[in-house]
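If you scroll down you'll find the structure; I have some questions about it.
A protein chain is absent from this complex, but the other protein chains hold their places.
For chain A:
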Amino acid sequence: MAKNHTRYIFSMGELKRKDNSIAFRNEKGNFYIPIQDTRELYCMNEVSFNTKFLDFISRAGITLHLFNYHGNYSGSFYPKEQLVSGDLTIKQSMCFIEQRLVIAKAIVEAIAANIYETLYHYFRHGKKELKQTLDWLKNDVKKFLCKDLTIEQILFIEGQIWSRFYDSFKYFLPKDFVMNKRVKRPPDNPINALVSFGNTLLYTKTISSIYETHLNQTISFLHSPREGRFSLSLDISEAFKPIVVFKTIFDLVGKKRLQVTKHFDKSLNYALLNEEGKKIFIDAFETRINETFMHKKLKRKTSFKNCIKLDGYKLIKYIVEGKDFKPFLLKEKV
């Protein structure tokens, strides 16, 4: 359980099939990756491969995620054999038409609850300035979400939650990491760079997890299905951002394991992680997402990563059986 099946490749080189293994060759030589313990392969640098290699990993059920040198996501390669269910896709579409708002609200509520948990940690450790934000998250957000709302209004509340969250960083992060505003592309300061990189990693993990369910990745509820091929993964990853991505960032920055002058690219105004920085971040991110705990409902040990898939199951149950959809809540561990 919770074995890590993810391999990252940081250097330039070539991926090949060698008998029943994956071989990676760069100027230092050949490295072998056994397919049995591999489910995802992340290429963080320029890597070449041929269709024979793709056919091989497709048969082995391995997903390939490609990033460019700057850490921007380029795309993924998926095995051809997907779990598809025509019936479920039809029901999922109907659910979008009839129940979109219910699901969108549930996601926003979970974002607020998980941000609350994340911030509460700092409040408990003496950051009393967070009180106002915490109260707002706990009381006001809930009150807003009870009302009859349009999707635009729900998205507006979501935007408010994130912006208040970013505003609160000044109370507990070191000065050189505090950001004024959240700028996505290009990230214009170190914290933005971390958030972008972390969110992208989480997004690709979510794509892989949802891929193990029968959900249709293009039909989303909070995000508009027009937003991209995997917009459902954008939805499902939201609740996990505070507890996986931001928790990783806060820990690394707070403990000074990531430093502006050391781990960011100076020539780009420290607005991108350098290779060393990426490695540190990925390492901490993987540790966090694979952290295990007792799932309160299943009474089994599980990881955050598995909980992403479980949220997919919850959504299927909502779509098929009408059972309440509640994304993962850190506090309740369900």
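One rule holds in what follows: a residue touches a chain if its C-beta (ideal position, glycine included) is under 8 Å from a C-beta of that chain, and two chains touch if they have at least 3 such contacts; residues count from 1.
Please note the rule applied: contacts and distances are computed from a predicted model.
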Among "Fe-S oxidoreductase", "Menaquinone reductase, iron-sulfur cluster-binding subunit", "CRISPR-associated exonuclease Cas4" or "Peptide ABC transporter permease", UniProt-listed name of the chain not shown: "CRISPR-associated exonuclease Cas4"
Residue of A:C43, A:L88 or A:I161 touching the missing chain in the full complex: A:L88
Of A:Q36, A:N50, A:Q132 or A:T287, the one touching the omitted chain in the full complex: A:Q36
Chain A residues touching the omitted chain (full complex): 20, 35-36, 56, 59-61, 83-88, 212, 214, 297-298, 306, 309-310, 313-314, 316-317, 320-322
